[in-house]
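Below is a structure I'd like to ask you about.
Let's look at subunit A:
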Amino acid sequence: MLSARNLEVVYDDVVLALRGVSIDVPEDGIVALLGSNGAGKTTLLRALTGLLDIHQGEVAKGRVTLDDQPIHRMSPERVVRHGVRQVLEGRRVFVELNVEENLKVGAHTARSRMADNLERVYALFPVLGDRRAATAGYLSGGEQQMLAIGRAMMSEPRYLLLDEPTLGLAPKMVENIRDVVLEINKGGTAVLLVEQNATMALSIAHHGYVMETGRVVLDKPAAALLNDDDVREFYLGLHPGEDGRKSFRDTKHYRRKKRWSA
Partner candidate 1 sequence: MVGMTDQAAHAAPVARLDDVHLSFAGVKAVNGVSFEVRPSELFAIIGPNGAGKTSLFNVLSGVYRPQQGSVEFMGESILGRRPHRIAAMGMARTFQNIALFEHLTVLDNLMLGRHQHITYGFLQAFAWVGTARRQEVEHRQAVEEIVDFLELAQWRSMPVGLLPYGVQKRVELGRALAMEPKLLLLDEPVAGMNQEETEDTARFVLDIRDELDVPIIMVEHDMGLVMDLADRVLVVDFGTPIVTGTPDEVQRHPDVVRAYLGSEVGS
Partner candidate 2 sequence: RGGGEADGGSSDVSAPGVTDEACPDAVNADNGCIYLGTISDLTQGPFAPLGVPITEAQAAFWNRVNEDGGIGGYDIDVTKYVKDNLYNPQTHQQVYGEIEGEVLALAQTLGSPTTLAIIPDMDRDEMVGAPASWTSLWAFEDAILESGANYCVEGMNAVDYMVAENDISSVMAVGFPGDYGGDGAAGAEIAAEANGIKFTGVETAPGQESQAGAISAIVKQKPGLVILGTGPTETAVIVGQAAAQGFTGKFIGLGPTWNPALLETPAAPALEALYMQSGYWGPFGTDTPGHQAMRDALGDVAQPNDGYTAGWAWSYPLKAALEEWLEGDYDKDRAGLLEAVQSLETIDYEGMLPEEAGNRTGDPDETIFRESVLSKVDPSAPSGVTIVEDFGAGPTVSEHTFEGACFEG
């Protein structure tokens, strides 16, 4: 179990980005984390993997534990060695390296089974196999996203934290990623899925959290979230009293109010 308890995170000694967040990612679960932009989702992932330091952030209160051992003071590379692996927001492939080299760097902590894992990734994302010698920076946006996920899988993590993995992916590829996440999970890896595409995330998650301005405002099983009115309106685009999705042509200019941010 990977958990955060009452986490408070401060950037630059001034910006309070998380205000007492607690979440649990069970060993075999898929957990969805939703929230509007700037809610603190990425910050939470950074706290889980030790990356706050290089952003001038620090855990001011609370703790992060992995199987009840505190890890929030651990250096990022040791966190990776303990099996917690984050896919950074915005892909962050090594643009000057080629596809295969990117994957090999991903296997830094698991060299022995590198060949097998390479094949596994190429099987999941055939495009990458076709372009294994291509410079990563010149891949299309979606292809880079696949590379980033594939790279993370190279180290066979126990916990995979995905930060907006479907950003910029075509619908079919989104399905693809969903299947991949399910498959990874079946293989024994727990997944924490940060997503704007709530429909997709909640369709596979066991449990879900919704964050707003540094706090967890909803903490329910995924199925329950799918029935929450606010979630339906603000994350799924299903407006109350209407049947199915409303056309974007009919959206109005006015600010609606969410119940939880009262």
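For anyone wondering why these and not others, all candidates are chains of the complex that A comes from, given by their letters.
Methods note: a residue touches a chain if its C-beta (ideal position, glycine included) is under 8 Å from a C-beta of that chain, and two chains touch if they have at least 3 such contacts; residues count from 1.
Values in this document were obtained by computation on a predicted structure and should not be read as measured data.
Within the complex, subunit A makes contact with only one of the listed candidates (1 or 2), namely 1.
Within the complex, the subunit A residues that touch candidate 1 are 36-38, 90, 127, 131, 134, 138-143, 145-146, 164, 167-176, 196, 198, 233-237, 244-245, 247-249, 251-253, 256.
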